[in-house]
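Take a look at the following structure, please.
Complex shown without one protein chain; remaining protein chains in place.
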Amino acid sequence: MDYHSPASFAEASALAANATGITRFLAGGTDVLVQLRSELVTPDTLIDIKKINGVRDITRNADGSWTLGIAATGAEMSEHPELGRDWPGVVEAMDLIGSTQVQGRATPTGNLCNGSPAADSVPAMVAAGVTVTVTGRDGTREVAVEDIPTGPGKTSLAKGELISAVNIPARGENGGDAYLRFIPRTEMDIAVVGVGVNLRLDGDTITEARVSLGAVAPTVLLVEDCAKAIIGSTLDDASMEALAAAASAACNPIDDKRGTIAFRTEVAGVLAKRAAKIAYARAKGEDA
Amino acid sequence: MALDDRKSDFTFVGTRPNRPDGLDKVTGRAKFGADAYAPGMLHGAILRSPHAHARIVKIDASKAEAHKDVKAVVTRADFADVPFKPGLEGEFYNVLENVMAGEKALYDGHAVAAVAATSALAARDALKLIEVEYEVLPHVTDVDKAMAPDAPVIREGAADYSVPEGMHPNVVRYHESGHGDLEAGFAEADLIIEDSFVTEATHQGYIEPHACLAILGNDGKGELWCTTQGHWIAQKTCAALLGIETSQLRVTASEIGGGFGGKTTVFIEPVALALSRKANRPVKLVMTRSEVFRATGPTSSASMDVKIGMKKDGTISAAQGIFRLQGGAFPGAPGDMTAMCAFAPYNLTNVKQIGYDVMANRPKQAAYRAPGAPMGAFAVESVIDELCNKLGLDPVEVRLKNAAHEGTKASYGPTYERIGLVETLEAAKAHPHYSAPLKPGQGRGISCGFWFNHGGETSVSLALSEDGSAQVMVGTPDIGGSRASMALMAAEVLGIPYENIRVTIADTATLGYNDVSHGSRVTYASGLATIKAARHAVEKLCERAAAKWGIPVDAVKWENGCAVPSGPNAGDFDPMPLADITADMGRTGGPISGHFEATPEGAGVSFGTHIVDAEVDPETGKTSVTRYTVIQDAGKAIHPTYVEGQYQGGAAQGIGWALNEEYIYGEDGRLQNSIFLDYRIPVASDLPMIDTVIVEVPNPGHPFGVRGVGETGIVPPLAAIANAVSNAAGVRMKRLPMSPPRILAALKDNG
Amino acid sequence: MKKFHVTTTVNGDAVEYLCDPRETLLDCLRDKLNLTGAKEGCGTGDCGACSVTVDGRLVCSCLMLGVEAEGKQIETVEGIADGDILHPLQKKMIEYAALQCGICTPGILVAAKSLLEKNPNPTEEETRYWLAGNLCRCTGYDKIIRAVMDTAAEMREAS
Partner (left out) sequence: MVEVHLWSGLRSLTGGQQVVEVEAKTTGELLRALVRAHPQLQAPIDAGVSIAVDGRVIATGLTEPIPEGSEVYLMQRLRGG
């Protein structure tokens, strides 16, 4: 295995473009090292991107949007005094991943590029409308988070491409987001179901909503029917039931060691309601 | 053992001093299995079968052997020829077959070859150079399916004398016992409940993977360092498997990072020795976590049918249980233990229990804390709970009404000596937990549990130093603070401060044979031996004092660390402290030591009662344990803090077993969850504080009254939690683990 | 296979080693620096027995490559005591019998020390969640949590 620690994204991209065999980028390494140790994936080329300038920065831009460096860790996101106020769902989703120790290393970019349908930070980012900047040989492009994963362990990134920044939109007024997942224990598990909800209110009425589901299909889903179910409502019982039904209907899960089809389908609806409630309360400026 | 000189007032015993090895363990200095290194050391790695059941057609290791970093490759041919015998008689054969496959790979993860190379990475890489040709065979991993007529046969002729004719060859042992007239008993019942229960296999989950450092020459002399619950059994087994003399292999037990029964046998140790012999260099072998799950000894999975009849007043009129235990591809599943323990807490006129030992394509089960007992208790105590619910009876009162006591004929035959079940139930009834109100959505569960406990071969040596301090050599690895209890017991007898005693876990070359640290036997048996060894030294101390005073030895007695005249007629002498006697012992007859070797046979059975509150989320099936109380008879708690620790640890493991831990096999017979991410043992945030009540009903078979406490604590939790969850959810949970999908499905089925 | 020369600081000591890029920081600490206090319980970041801090941040040393340690400040269990003076956490762990076998203890100590540095007054729940990545199979966590909470209280009083 070759190990490189390039000083720029352009250099990293060129290294990857010219490498043969399996190439992996190393940010937090909490997936890459597990796969390496278990000999699931032994890369021929490992490109450590943490020595690139600015990759740990968490920056609030002039328009209120946020740019996260690709090596900013979950712990750094949680400790940031402002980020969690704007996007509590995104920060909490990231914070749910693994232990305190894992939080010290794991990054949302890694979580996204690992391509797991159960990645906790991804539904929250999808709901929040987060995009990523992708650097390749021909420059950069901006891609919606939901367009990165294409299946378990697979992404739409081409050879020589890597994510070079995470862009979170401005929170704006009267908005709130939330992410909930189901795990059998209280910590240390992979999501059996995950639900991200992001919405905006006009008074008591929901005017915009994005709802995403994790661990219930080959990729994280952005479910328009869920959004439709609550847009225009005050999150009354009927719209909540419609939301739950839409969430369950969108599920296309598998039976595996972590959960059954029936369980995932049922619980997706339950969590959608619970997450929507929290997002709604947050949009109203209430504690949740 | 003679029950002479029973003690009931103590100076040191019952206090809570710091453990002697505390400093080593909080500074990182303590040396565990993987912490040993030797000059010229190679690293080993083991190639494992990806198939649940396959004939090994050919192993071609030529590419690996040719690699410059590889110094040895071994397969089954590099081990001794150990004869096959049926049942448990062929245990050396079974162990050999398990540590290195012969003609067939019998489970996913079964070792088929091993290499030693110049680095751990090189060894892992070299495994990929070994080519194995398999002929894949049909497999079975489920216990009920393994007993079915069309099940693939794992090994012909493995069944012993006990199996009735007509059973599938995978059924290898059969147990049946009981007494009374079941039919008449059931006829007397006002309510009979008969139900079926299933538990999945779980793993002991010790945090330290198996690890060893082996040195063996072709002269048949060797050294082995390993993490084990019993280095003499490792010595005996490795010697047999390698065809060398037992005494030529010196085994040293490292500090042990948890065992719970899982380190009572060998897995990698014979392989490391074979590699070392072939390479003529030291070989270190350390399992990965995945290897631990796939290829060490999880507990049995079980399928059980229990039928109990109860009268309206709560009297159990008859009880019957059938317990089928799957123990992997080898005889040994403790169906007999399950059967004998299942009804042991109760005074039953009519009882019958049947246990089956069934083979399947899984790793060879190993002991796990009261092996076999928790499953049976789960089934029996669930049915009792249901009977109480249906008859509107208090579950503690019903258990008290039926509780076994001194003089009761045990369900497994003999009449109980003094036992402490009633005391644990009375303590449960009186405990504030039992009367605390429950919140909506919560349920409370009660269960009793029983375990035999064990004595076993034991040797202890105690030597006094000139300055009056003492060193105690025991042969039972210290898994949970036993050095502290040994020192307390020695201090009690010698009358010198606890701090002046150093307890060492001796290696196999420096002490006589010792059985494994299992069966809750360490504080009982090594403790008894320590007491007797100390008394032996005291006899000699008294002799020396008598000689100095010029009086007969029977005119001297030992009090508070001093020789004193036994009475006014013996003479008027000042007490002679131990250090005054040892100061010139070299010139008054030589060094003073005490020894004791025996197989103590009075372990004394043990009982516990647990109270659990659980809360179930009806929308997701998720359970949280909100309150937990363990009440157990310790006989006499030598170091009460470590006794509490055993109770708490047993409860926590039981919570894991009840709620989330399970071996999950795919259709392909491969283990699906061989890492801690997916084998879900409880984490700190999953658990409440665990309250403990130590009941002390002295064991007549120990000089200080000790009963073992290590194992009983895992017997009641499965049932207690299942009862709490069932009462919270309003539906009877009959399958473990009660994972959220199973609870949610049960709630849905229940409407 | 090309090996990398790494210069780093462990418990305040300047150290260096050669490593294969596949070797973890844990491998390097144990096999190259003879610091065997950190243990490998799982190799997948699930058990926390290999916990260390890197530039003050709590991590699993099995989830970090040895080559990544270049120029970092690493603290392990061997560096917790101040010479012959035990850290209050070390004393309390012994006093509370918060260890039975002791294999998880180094990781628990490193993680708990990191908690108290960040939060001198943690609640029971905060302590339990902070330590959720440190598996202990012997104790049921009860005595560990009590030892950490009591250490926190004592350190608050002392400061």
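Should a chain be cited, it is by its letter among A, B and C, assigned in written order, with residues numbered from 1 in that chain.
Operating definition for what follows: contacts are C-beta pairs under 8 Å (C-beta built on N, C-alpha and C of every residue); 3 or more make two chains touch, one makes a residue touch a chain.
Bear in mind that the values here come from a model prediction, so they are computed numbers and not experimental data.
**Q** For the chain omitted from this view, which of the shown chains does it touch?
**A** B
**Q** Considering the whole complex, which of B:C448, B:V605 or B:V630 touches the chain not shown?
**A** B:V605
**Q** In the full complex, which of B:D24, B:E65, B:D144 or B:E176 touches the chain missing from this view?
**A** Within the whole complex, the residue contacting the unshown chain is B:E176.
**Q** Identify the residue among B:F10, B:Y416, B:W549 or B:F573 that touches the chain left out of the display.
**A** B:Y416
**Q** Can you say which of B:G443, B:G519 or B:G669 touches the chain missing from this structure?
**A** With B:G443, B:G519 or B:G669 as choices, the missing chain is touched by B:G519.
**Q** Given that one chain is not shown, which residue among B:Y107, B:Y434 or B:F452 touches it?
**A** B:F452
**Q** Which chain B residues would touch the chain omitted from the figure, given the whole complex?
**A** 87-89, 160-162, 164, 173-178, 204, 260-262, 264, 334, 336-337, 340, 352, 366-371, 410, 412-417, 452-457, 516, 518-521, 599, 601-603, 605, 701, 711
As a convention for this text, only the chains that are shown with their structure count from here on.
**Q** Looking at B-C and A-B, which pair shares more C-beta contacts?
**A** B-C
**Q** Give, as an integer number of Å, the spacing between the C-alpha centres of chain C and chain B.
**A** Roughly 29 Å, centre to centre.
**Q** Once you find the CA centre of chain A and the CA centre of chain B, what distance in Å lies between them?
**A** Going by mean C-alpha positions, chain A sits 44 Å from chain B.
**Q** Do you know which chain A residues sit against two or more other chains?
**A** Answer for chain A, listing residues that touch two or more other chains: 37-38, 186-188.
**Q** Among the residues of chain C, pick out those that touch two or more other chains and give their numbers.
**A** Within chain C, residues 20, 22, 43-44, 46, 129, 131-134 contact more than one other chain.
**Q** Which chain C residues qualify as touching chain B in the complex?
**A** 20, 22-23, 27, 30-31, 34-44, 46-47, 49, 76-78, 80-81, 86, 90, 93-97, 99-106, 109, 125, 127-129, 131-146
**Q** Okay, in this complex, where on chain B does chain C touch?
**A** Within the complex, chain B touches chain C at residues 16, 18-19, 21-32, 34-35, 37, 119-121, 204-209, 255-260, 286, 288-289, 479-481, 639, 641-642, 644-646, 648-649, 651-653, 675-677, 681-685, 687, 689-690.
**Q** Under the definition above, what is the set of chain B residues touching chain A in their complex?
**A** 124, 288, 290, 619-622, 624, 659-660, 664, 672-673, 675-678, 680, 682-683, 685-686, 739-741, 744-745, 748
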